[in-house]
Structure formats: C-alpha cells, structure tokens
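Okay, so here's the structure we're looking at.
Not every chain of the complex is shown here; the ones you see sit where they belong.
For clarity, chains are labelled A, B and C in written order, and residue numbers in each chain start from 1.
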Amino acid sequence: MKARIHITLKKGVLDPQGKAIAKALSHLGFVGVEEVRQGKYIEIDLAGSDTQTARAGLDAMCAQLLANTVIENYSIELDA
Amino acid sequence: MNSCVIVFPGSNCDRDVAVALEASSGTRPRMIWHGDSELPACDLIVLPGGFSHGDYLRSGAMAARAPIMRAVVAKAKAGTPVLGLCNGFQILTEAGLLPGALMRNAGLKFICRDVFLRVENNYTLFTRGYGPGQVVRIPISHHDGNYFADSATLNRLEDTGRVAFRYCAADGLINADANPNGSLNNIAGILNETGNVLGMMPHPERLISHELGGSDGRAMFDALTALVQCA
Amino acid sequence: MRVTITPEIVAEHGLKPDEYDQILRVLDRAPNLTELGIFSAMWNEHCSYKSSRVWLRTMPTTGPQVVCGPGENAGVVDIGDGQVAIFKMESHNHPSFIEPYQGAATGVGGIMRDVFTMGARPVANLNALRFGAPENPKTRHLVSGVVAGIGGYGNCIGVPTVGGEVNFDPGYNGNILVNAMCIGVADADKVFYSTASGVGNPVVYVGSKTGRDGIHGASMASAEFDENSEEKRPTVQVGDPFTEKLLLEACLELMAGDAVIAIQDMGAAGLTCSAVEMASKGGLGLLLDLDRVPCREAGMTAYEMMLSESQERMLMVLRPDRAGAARAIFERWELDFAIVGETTDTGRFIIRHRGETVADLPVDVLAEQAPIYQRPWTPTPPLPHLAAADVPDTDDPGAALVRLLGGPHLSSRRWIWEQYDHMVMGDTVQRPGGDAAVVRLHGSRKGIAATTDVTPRYCAASPREGGKQAVAEAFRNLCAVGAKPLATTDCLNFGSPERPEIMGQLVGCIEGLSEACRALDMPIVSGNVSLYNETRGVAIPPTPAIGAIGLLDDIDHMATIAFKQEGDVILLVGETSGHLGQSLYAREIAGRKDGAPPPVDLAAERRYGDFVRGQIVAGNVRTAHDISDGGLLVALSEMALAGGYGCVLALPKNAGPPHAWLFGEDQARYVLCVSPDKAPGLLSAAGARRVPITELGRTGGRDMILDGRLIQTLETLRHAHENWFPDYMEG
C-alpha cells in the first residue's frame, strides 16, 4: 500500500521558508503571489493489505514522529 | 561534578562540551549512548550540539524519540539539571521538556558567528555566574534557531522569568538588528517551569578560554560545578 | 545481454580509437560492455593522470617531514610527538556547475573520506572557489548553492571549515572551480594505506548502499562541456553527510584495532577504482561477487554497480579472523557491511554476477599500464614589464581603495564563512579572515595553520611565475601567523591538455610551483589534476590552487592581522619596487590587463618569511599580515578594519610614484606592527639578517591618513568592504 502524508504548518505559525519563497518569486518578476506556505510531503510504502490497520499505524507515525503537533497538522491518504 | 553527556548519532559537539565540563569541574563527564535506556546517577545531563540523525525530518525530532530520552525526561522531572545546547535545545523542545519549536532561521542560511546575549534571569542554576542583565559574547552556529511559540506560551515564559537569554546588541539593547535568526522576542534560551532544564541555541562551550577568543561561556560551567560542590 | 562494442560505444566511454586498440591487444579479444566500462573508468584522465603524469613526476615530494607523498589517498607529514597530519585537496568542478549544492557537498564528503580512509580524524576543511563574473546571470545562483553545499556537508559532519579563497572572473563563467581541502590528524603508528596483501583475505564493502548515482561521473569530470551538458543531469549524486559521520566514527573505531589490512574509499568510479587500486598496489588479484553488494535499487547490472559513484562507501581488505568483530562495529553504527570478495594470487580482476563471470581483466593493465601521454606543449609567450609610468596615477587613492576593498575581488568573505561552522571541535584558535587559519592540536599547545592560494591572473600572464607565486603566497600566509610551513597539496585546474598552449600552461605552472616548493622546503605530498575545464573551446584561466599547512609549537605565539592598540609602530618588511603589471589596481582602476606579473624571488621569500616567523615565535610580534592582492594600502586597511584602529602613514623618501607604492603587488612583503619599545630591537634584528625593513607610521585614530591627508575613514572602508558580498547576493 502507498500512503501520502501532507504535513503543513498550523495557522498562525510563522513560516520562514514560505516567506522567503514568496520574496524570491517576486524578485524573479512573478506577480500575483499572495502567500506561500511550505510543508512536507512524505510517501510511505507499506506491507500488508488491511487499510484499517494501516491507517491506524500511519496516524501513530504522524503523531509520534512525522509531525510536530505543536506547530504542524498532518493528513493521510491511503491508496489500496 | 558527575555529569552525563548524551551522544546521538550525528552529535558533533559532544566532545566540545565534555572538554568544557572537565575544564570547570576537573571531572570527565560520562558519555551516554542514545540507545541505552538507563542513566547513571548524576548531577547534570547535557544534550550536546550537532546534527543528530542529520537533522533530517526536523532538527532534534528523531533524537527526541531515542530510548535514552525516557530516562532523561524522568530525571528532569525529578529535578536533575538538564542543559540542551543548540541541537540539544531542539531535542528538548521535540521531547516536550521545553515549550515551543525551533524553526528555520529567518534568513534561511546557516549562521556561525559570535553574538551578544543579555542574561535575562541570573537566578538559575545555569546563569548564577552572570550578573543581572549582563551582556555576554557567545557563538551561535545553527540553521534552525528561530524560536517560535504561540502567544499564550510566550506570555507565560515572559511572565515567569523563564527567558534565560536574549539576543542583544553589544550595549545590551534588544532589537531586530541584534536578532540573528528571527526568534520571537529575541529569545536565545529558555527554562522549564521548575528551572532545572535550560535550552539555548548559543554554544557557551565554544568560548571558554582566551585561546579560543573569549571565555564568557565558562561562567556557566563554573556555576554548575560550584552548585554541586556546595550541595 | 551481449552488446557488440562499436566505435560509437568506445567514443561514448571517452576512449580514443588507439586506446581501444591497446585494449584489444592486451586482452587478445574484445571486451564486453562491463569490461569496457571498467577500462574507461581506469584509463580516464581522472584516474590515470595520463596527460599530467610525466610532469607530476618532476615535482618535489620528499623531505624529512614527509611520511607518505603522492600516490595514497592523501599525503602524510610528521608533526612531532608521535602524530602526523594527513591532507589533500581535490576538485569537484563539473558536478558543482551542474548542481551547485550537491556537487560542492559531495566534493567535501569525498575529500574527507580520502583523509579518514588513512586513519586520520579530520580537523579542518578549506575550499578554493572560482566563479564567473558577478554580472554573469548564473554566478549568484552558483555561489549560493556551492557555499550552502559546502556548509551543509561540513557543518553536519562536524568538522570546522576554516578557510579558503574566492575569485570572480569571466574566465570561469561556463566552468566554475570548486576545490575542497581536508586536513586530518592521526597517530603516526596508526596510518592506513591502500595496499592489499595476503591471499584469500576478505574484501569488505561498508557504508551506504549502491545506487545508480553518477554513472559515468568520472568520465563526465573529464569531458569537455558542450551546450547540451546541462542535460546530463540525472548523473548528479546526492550527499548524505549524516551517513558519512557514522562512517567516519565506525572506521576510526575499527582502525583502533588491527583488523584492517588495506582500505580505500570509493570515489570516482567507485567500486572499480578502489578494488583495482588495492589489488594493483599489492601485486594481487581480486575476486568480486556483485550479488553480495548492498544495492539501493533492484535489478542493477554489473556495469552499473561497477561504475556507480554512490557516496559514503569504503572498500577494505580485512584480516579474516577480525571480520566478525568488524561487522559488529558497522552494524552498531547502522551501516551496511558485506564481504563482497577476496584477494587472490591470480593478478586478475574477476567479477561474478548472477552466477556468471562478467569481467576478467589483468589488474596491472588496468592500473599501471594505463596510457601515458607526452603531450605536445608550447610555452606561454612572456609579457613585457609594465612600467608604473604607463599606468595612470590616481589623484584620489581613497576612492581607488574603496573600489578595490568594496569590490568582488577584495571584499570581505564573511558572507561565506559565516555559513560554515568554523568553530566546531573547539580548537579553532584563528578563525577565517586572517592570513591562515589555525586549529589547535587537540589537547596540546601546538597548532596547525592552513591556507589555500593561487592568483590565476598571474598564472595566465606567466604560468611559471604564477606557479611560484601561488606557493610563495601560501608560504607567506603561514609565516605571517607564526607557523613553520610543512608541506603542500595542489589542485591543478586547467583546460584541455590536447591543446599545446594549455599543456604549456600546465607545464609552466608545475615547473614554477615545483621550484618554489623546493626553495621553500614545502614538498608536495598530495594533489589532484582537473583537466578539460572548458566550455565551447574556451579554457578557464590556468588555476593551480595550492593548499599548504604549517605548524606552530605554541599557539600563544601566534600573530593575527588586527591592529591591537593605538600608537603601535607599523613596519614594512621586504622591498617595494611598485610593480603594477597584473595588479588589481592596473585591472580595476586603470583598466590595464597587460604586463608581466610580479617576479618572485624565492631566496628573498625564504629569508623574509623565516625572519617574520622567528619574530612571532620569539614573542616579539603579535600583528602581521602578508601583502598580496591589492598591495600595501589594501593590506594596511585590512589590518585597520580587523582591529578597529586607523593609522597615520608617511610616504618614504624615494618611494617613487605613489600609486605604484600604494597599490603595487611586489612579492615577499609583510606588514608588522609592534609597540614602540619593541621597534628598535626589531629593526636591528632585521638588519642583522639582511631583511629590508621600513617604518611606515603609527596606528591610531579611526581613519587612514597618509602624509597628513585623509585617505579614507574606516567607517567608509568597512561599509564598502563588508557590504559588497551580502548586497551582491541579495541581488
């Protein structure tokens, strides 16, 4: 199974990388960029076929390691 | 003084801080491997600087989940002084022993240079060797030192004297120009509620003698040593 | 799969038709594709040094301090008290142009492996960088990527990056140079070499897994760039400094015991080069079983495994009875460990894969019988001396000074070195910004000083004088901090050796630097040659980068460039003729690029350098700076800026034209600074040693004053000097 995990900064948490990207884009002459937020995208290949177990496992992985829930949110998609 | 330095894969200031501790206390600290699950009896635990696990995913994230950290948390809760320097500070926040998070420097670049710090609270185990509001020169060397916490947490830190050090100008002024990395309120180091855990981004162990260009860092290790000798 | 070897395939492997004929002759059959790949890797310029070898043999490589000269992974020199310093410099030019961050990062990783392969713990990194003109649209991106990559790798592994140099010149627009140097320290009785010995000993692979990284990277590094080169991109390797840190610690742990017979890091042409070199040096054969090689991807072919340049890997020959203990060490560090073959007495390099023999080649042919070329060369025509009178004077030396100090060539490099952790390991006693960096030998009072130098515009004007000058400047930088120069490494960056005028540059530079290394007693113990640095037939300026180290017996007797207090006497050591040919003043202010470079008098260099060092070591002098790019006024300004004190100077009688005196780039000169009570002693000591010395003035104030006139305020100079780099990078 393949899981796709998005980790994004919580609202209100400053995002130095996003800000820097926005600035760089405007330096390069791109107009209309209002806000940029940078997050992480993690793909995990999992053994097994039980999506329910998998989902529980992935949730635990995110909460315990992949995301810092003080500043980040996460979301999980699972392809069977 | 009986101190323990925790060594994670990728730690690289473990030896430096051991040298500083030995210079002040005359005793060589025990180096404890991250995979161990128990800590010997000790007067001080140090989480050193470096790039534990390459700083991959998030600085300090993987180290904070190492087996030894359960023992560190237990000792910290029981009152043993814990000092986290640079990567050690990042690990302490990831482990939940200190609030907030250390994000990428606002300028996005790694910065290695001496900075000035104002001692905001010199009534702590770690900072008793400094005067109130004293300005000290200590190097920073990090990519992720931009301190962030939500406003409630920040207020709590400020109101209870838990900001130990702030980045400042040479004359002690706290302003944006003196802030090397974008940290909220120019925060360079904070304490836990009970005052026995200090995390700071600067490296006091790097300026402990005139050969190295200064000794403002030494007072911290001297103070910790004296504390134990009194007790 | 059987591939018939066509002339096209041969050409794609960078082999010339006559080289292929030689292969057919020695094998007495056609090679298969894997074998051809192995030949192409081994006979590549990068591995075989086929165009430069005859000239490299002429370099001075021995001396009482030399424990091991060129030929091993790095050079080894004695530093006393049972210790050795192990160091080398290497290029990662083409990869860095294609992917600046990863190219530079893996360059740092590679040179560090060369050093810890030999048993040394790395203690300092340096880097010599050449970029195109600041106006070139690509330059900014390349600078930012290269610097971040060097920092990203060195900072993570925890070795301080303490020095280096940077030039901008349109000659590097299409071909930047990234030369990385690493210095390590080991116990003299714990140095490890790459000579395999014994038959039936296990050949062991450790580190990261093998992927399809940089296949043909070694060939790419020697192939001229063309318009399409940016499409060769997927061959870029990604560095993993964390794994390298683990590999470093695991190797040093293993080396504390007696398990290792031979060890070789996998650099260019990874498994092929390392295996063949170990076998060839030991006069042995070697059998590899590729089914046991740890792979990152499924279905890798023998060809791919043999040519992969995946990083952070090592090959070793171990004592059979120690293999188990060795495995335990690497497994604890969570690194791959696999016995992938054994040494044999057949003299053949035999590779098995999936039950088949996929290569069977004679080791000696691959290594020692690689082609060697005596390439035709034409000497670079000498340029006439450029008289100071032919270079326009300036009525405002202060403005010229601001332009020089606040321009790409002489501005502060702080923007770079603050991105490098230059203090980790807690022994950096002289940080970047001075003449040479100094790291204390851990736990002692001794120090190792290090510098990298070359002035490509001098080399272009006269390869021979330029070669001499590069070594002389390195010598001066070491003497100026109080270090005894010990030995040299080099990184010879040139265009295509197939062009006689480029070969002439290479020959001239090698002759010049060899002469200087002999005269200054700084033998060359390691180095690297990078040829084919060209884009569309235009070669880079000849750039023989020199890295040198020196020793301080007591770091308390060390000099720095900063003026230390008001009222000190400023003295000039050496002779000033006002040589403006190839000077920055002539180029940048007067727009003249002609003329011979400053001549180098090696006997004078040695005498003056020995004098300066002697005074520092004796504790008489704590402030010293050599004079190089930009001349005297620039050197004085750097000292003033570093210390925060200005100076009041007087033009000596018979100084000649002021612009030549202020900005000439005569060699073998230093500025020293001492308190007034020490000055008479210093003057008489110089007289006794026939060392010319002139009093220039006193430190003090916040300005640079010459003959009662304000040249410039320090504030203006500092602003210009510090801001050029960050402003430029901000774009």
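Throughout what follows, a contact is a pair of C-beta atoms (placed from the backbone, for glycine too) under 8 Å apart; a residue touches a chain by one contact, two chains touch by 3 or more.
Computed from a prediction, not measured in an experiment: that's the story for all the values here.
Here the complex as a whole is made of A x2, B x1, C x1, with one representative copy of each chain displayed.
To be clear about the criterion, only the chains that are shown with their structure count from here on.
Centre-to-centre separation of subunit B and subunit C, using mean CA positions: 36 Å. Rounded to whole angstrom, the centroid-to-centroid distance between subunit A and subunit B, based on C-alpha atoms, equals 29 Å.
Of all residues in subunit B, none touches two or more other chains.
In subunit C, there is no position where the chain touches two or more neighbouring chains simultaneously. Against subunit A, the residues of subunit B that register as touching in their complex are 57-58, 61-62, 65, 93-94, 99-101, 103-106, 108, 146, 148, 150, 182.
Against subunit B, in their complex, subunit C makes its touches with residues 148, 151-152, 155-158, 240-243, 245-246, 333-334, 417-426, 428-429, 431, 440, 555-556.
Touching subunit B in their complex are the following residues of subunit A: 12-17, 19-20, 64-66, 68, 70-71.
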